[in-house]
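Only one protein chain is missing from this complex, and each of the others stays in its spot.
Now for chain A:
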Amino acid sequence: PAERTEQTQWLLAVRDARDREAFGRLFDFFAPRLKAMLLRSGLRDGSAEDVVQDVMLSVWNKAAQFDPHRAEASAWIYRIARNRQIDLYRRRPLPEPELVQEPESAEPDAAQILAMAQEAAQLRAALRNLSPEQTEALRHAYMDELPHSEISRITGLPLGTIKSRIRLGLDRLRRDLSDLRSR
């Protein structure tokens, strides 16, 4: 558990015990940052407040779907907020992948949770090594107005067979981050 962020522990307390104090802590940490993210994306102050309320209410309502094997609290809440933001622009809600079904009785897989938390910590460390301009470029991609895809440019390059679930994505991200650093 030492490897889990305190936000993840608060979210687990909300999930497992409907702990309102823990939910209050999640609110105090995330709500002002979610509002900052929504303001960056061009929402007006009042709309940003409304969306923050929506997102935090979803955190409360959907907490049972949070799976610490797959994400930390920050990633899970980011995804909820991002999808909510996307749905403001889309005619129909963005279809989401099926949730991974954990076996009913299985104990949490401590090794997998630890591996995920360690890689997320490495990710944060890699972020801290970026210059302010580079971090701003990433924020622009992940926080601001939605980029327009260039579908015509997209060609089907198979990634090949991949064994590791989590490592693959993080390897790619590290590569992206080191590209940014050397730019």
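Convention: a residue touches a chain if its C-beta (ideal position, glycine included) is under 8 Å from a C-beta of that chain, and two chains touch if they have at least 3 such contacts; residues count from 1.
Operating definition for what follows: contacts and distances are computed from a predicted model.
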Name of the absent chain as recorded in UniProt (options "ATP synthase epsilon chain", "Cupin domain-containing protein", "Biopolymer transport protein ExbD/TolR" or "Urea ABC transporter ATP-binding protein UrtD"): "Cupin domain-containing protein"
Selected from A:Ala13, A:Met56 or A:Ile113 as touching the chain missing from the view: A:Met56
Footprint left on chain A by the chain that the document does not show: 7, 20, 23-24, 27-28, 30-37, 39, 48-49, 52-53, 56-57, 60-62, 65, 70-79, 81-83, 86-87, 89-92, 94-101, 119-120, 123-124, 127, 135, 138-139, 142-143, 146-162, 164-170, 172-173
